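Take a look at the structure set out below.
Apart from one protein chain that is not included, each protein chain of the complex appears where it belongs.
Letters A and B mark the chains as written, and numbering starts fresh at 1 in each.
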Amino acid sequence: MVDLPGPRAASARPEGNPAALSRRGLLRASLASAAVLLGGGALAGCGSAAAASDPRTVRMWDLFSGADGALLDELIGVAGPDMPGTRVERTVLEWGPPYYTKLAMASAGGRGPDVAVSHMSRLAGYAPLGLLDSWDTGLLAEFGVREQDFADAVWNRTQYRGRTYAVPLDTHPFIVFYHPDTARKAGLLTGAGDLDLDAFAGPERFVEAGRELAKASGRQGIAFGYVNDTAQGWRLFYGLYRQTGNDFDLPVGGRVTANVDAMTEVIAFMRKLVDGRVNPRRLDYPAAIAAFTNRQTGMILSGEWELGTFRAADPEVGAAPFPTVFGTPAVYADSHSFVLPRRPDPDEAHRRRTHQAVAAILKAGQVWAKAGHIPAYQPVTRTRDYARLEPQSRYAVAADHVVLDPAVWFAGAGSDFQNSMSQVLQRAVLDGLAPDRAARAMVDRINTALSQPSPA
Amino acid sequence: MTSTDVRTRPARRTVSPLPAARRARPAVQRGPNLTLGAGPLARTLALAALAVLAVIWLLPMFWAAFTALKSEQDASDPLHWIWPQGGFTLDAFRTVIERGDLPLWMLNSFFIAAAVTVVTVAVSAMAGYAFSRTLFRGRRWLFTVTMASILVPPQLLIVPWFQQMLTLDLVDTYAAVILPQTVAPAMVFILKKHFDTIPRELEEAARIDGASHARIFRSVMLPLSRPMLAAVSIFVFIGAWNNFLWPFVSTSDPALMTLPVGITAVKDAYGVQYAQTMASSVLAALPLVLVFVFFQRHIVKSVATTGLGGQ
Partner (left out) sequence: MSTPLASPGRPRADRTPRGLGAAVRRALPPGLLFALPFLVLFALFMLWPMVQGVWMSLTDTSLAAHEPSFIGLDNYTEAFGDADMWRAMWNTVWFTVVSTVPLVAVALAMALLVHTGLPGQWVWRLAFFAPYLLPVGVIGLLWGWLYQPDLGLYNHLLQAVGLDGYAWLSDESIALYAIVIATLWWTVGFNFLLFLAALQTVPDHLYEAAALDGAGAWRRLWHVTLPQLRRITGVITVLQILASLKVFDQVYLLTKGGPNGSTRPVVEYLYDMGFTGYRLGYASAISYVFFAFIVLASAVQFVALRRREK
């Protein structure tokens, strides 16, 4: 290692011949000299693993762990015959802001995965950044996936400047799960065996129903895991806020228009839901799942994506759309969709393979419905097989009233915005911050976010 | 604090770090009566205090291993939280190893840490020699700039580094992870101070024979510096092996991740599994802890000589 730098290092001297070297070239040359030090330029030759991988492999990033993770493996397996010769290689990354941070950074670097799962609510922030490539709708149609196969409301969110940047896989609402025996004992089931949503229609009734459930379970009523969670607080809040008939008007560079009274009412209600007496107080996400699966509680407020986990613990587990507590039906939801991380010079054949794989996965959506998700590709939900799915068919109506996060660049699943909102909510719910002050704190934070220049 | 900070901790003028061996006398020889007193009460109290501290410090590691040996059900059973109802099992370890990415990340960590160590020690030793033994225009000035840069925390460079890697089209490559870590002004300083302590007479003979600097460096200075180079290498290696922030920022491709980044960023598809999480932790901790068990003396010496950045 004591040998002097080789000939290539000479060009790294800034005083050498500056005119002939661009800044970039200079850097490259200097890097080369560093590489020579490492032994014959082996280092500079180290590309990413992507470069070396099998051309028949479609590398996919997703955020599905838990029951969803296992099911996606199955889904890909079922889709296999529809994408002959293609192998889909999954990487599961930590859900939340870290996932979208990594996805953005990988896309910026141009060596990202071939395809990635993204929440539809993130597209408003993502597409304008130039971090995504658009889908070739012609190619998708060739593989049997067309615009008319999706609900308009869903498809509209995939568009940016006339191009399609997302292919939706599902809609996944935030709903309620319950143990039917406990609910029956609490007198909360209708004759048909459905959850009696009327018993939950109103803040007081909801809390009262929780009390009944606590009595029936012998321990506690309704679980909700939110402590230190980056999204749960917001999911519950935003769905309920939209039930009050209000919305946020979010002009970037301006100030938010919101109904602070309605926000206060919703926060006060959330607080009652985790009072620590009828309902467990200090649950983080996994602890809430444990509380429900251990039958410590009779019900849980949760995304339908946990269906697999719950069914493993209680094969009879019931589900219902999130009850309309504040008058206007609204169910918080999002949509998992496929996006193409930016590639400076995409390989056409490989892109084609990627389109084919995604189309195949959509068409096998019946498997995905097993996880609880409502498949976005409608030819699947129109089948009789789908209608027979229990308890999925019981909350499929939730899809009629879904609300997604506001379409503004800083919002969406896994955004810092959701996290920041959830933290204010946690302070109100757990640490005694007064609901009206929490509402105003949220408005302040929204205004701060609006005042920041959009990075696009 | 990150474990790598120490690599670039600030250093200032003052005496050169004496190799620990030279100044250290075996503590046992001194005997307790010099520092503690010979009374059995004092000894017992000290021993009790040590034992309590050691239990507190060993407990987390023990608990990690203990959890890893349970089944998932037993690991998350709030009622029987000590003894597993279903007995002990190696399932968690088996699952984690079969998944295959842990060994890959270990390999990445090893390759990256080794590359960082080789480059850092080589260029720092050469630079240390240049600053200690040669004259050239601007030497003093360059040395001052190098020393001043010890103050620059690498944490604050992550944004421009990332931008630089975008410019060079190196995001998600080994080169991007390795290269920024090889700049260690503190190591240059330590090695320069070390070379300063080597008596000049030793190289005079070679010089009279007309040996070049390269020759003197290679056949006089390096052989005399083996313990110091070993200490510096161990230190740099540990720092690079455990470095988190920059590898975390510069790699998104799981196939390129290092151990500390991979085990936290990549989830398996089956949710929160405490036994498996702890099994990964135990496996990830094992290499360096094992090395420490076998080479305790060297590592202790490395920290003692290098840890103060030349103070």
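The rule is simple: a residue touches a chain if its C-beta (ideal position, glycine included) is under 8 Å from a C-beta of that chain, and two chains touch if they have at least 3 such contacts.
It should be emphasised that the depicted structure is a prediction, and the values quoted were computed from it without experimental measurement.
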| item | value |
| --- | --- |
| Among shown chains, those touching the left-out chain | A, B |
| Residue of A:M105, A:I222, A:A357 or A:A398 touching the missing chain in the full complex | A:M105 |
| Hidden partner chain, touching residue among B:F93, B:Y174 or B:F217 | B:F217 |
| Per the touch definition above, residue among A:D73, A:D181 or A:D416 touching the missing chain | A:D416 |
| For chain B, residues in touch with the removed chain | 1-3, 5-6, 9-10, 12, 20, 23-25, 27-28, 30-37, 39, 42-43, 46-47, 49-50, 53-54, 57-61, 63-64, 67, 75-76, 78, 81-82, 109, 119, 122-124, 126-127, 129-139, 142, 146, 149, 151-153, 155-164, 179-180, 182-183, 185, 188, 196, 200, 207, 210-215, 217, 238, 241-242, 244-245, 249, 259-264, 274, 277-278, 280-281, 284-285, 288-289, 291-293, 296, 299-300, 303-304, 307-309, 311 |
| Interface with the unshown chain - residue positions in chain A | 4-7, 9-13, 27, 30-31, 33-34, 37, 96-98, 100-101, 104-105, 108, 128-131, 227-228, 230, 282, 284, 287, 290, 342, 410, 416, 419-420, 423-424, 426-427, 430-431, 448, 452-453, 455-456 |
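Convention: only the chains that are shown with their structure count from here on.
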| item | value |
| --- | --- |
| Gap in Å, rounded to a whole number, between the CA centres of chain B and chain A | 37 |
| Chain A partner contacts - residues on chain B that touch it in the complex | 76, 78, 115, 118-119, 122-123, 126, 162, 164-169, 171-175, 178-179, 182, 214, 217-218, 222, 249, 252-256, 264-272 |
| Chain A to chain B touching residues, read off their complex | 1-4, 24, 27-28, 31, 34-35, 37-38, 43-44, 46-50, 64-70, 72-73, 90-95, 98, 102-103, 105-106, 108-112, 286, 290, 309 |
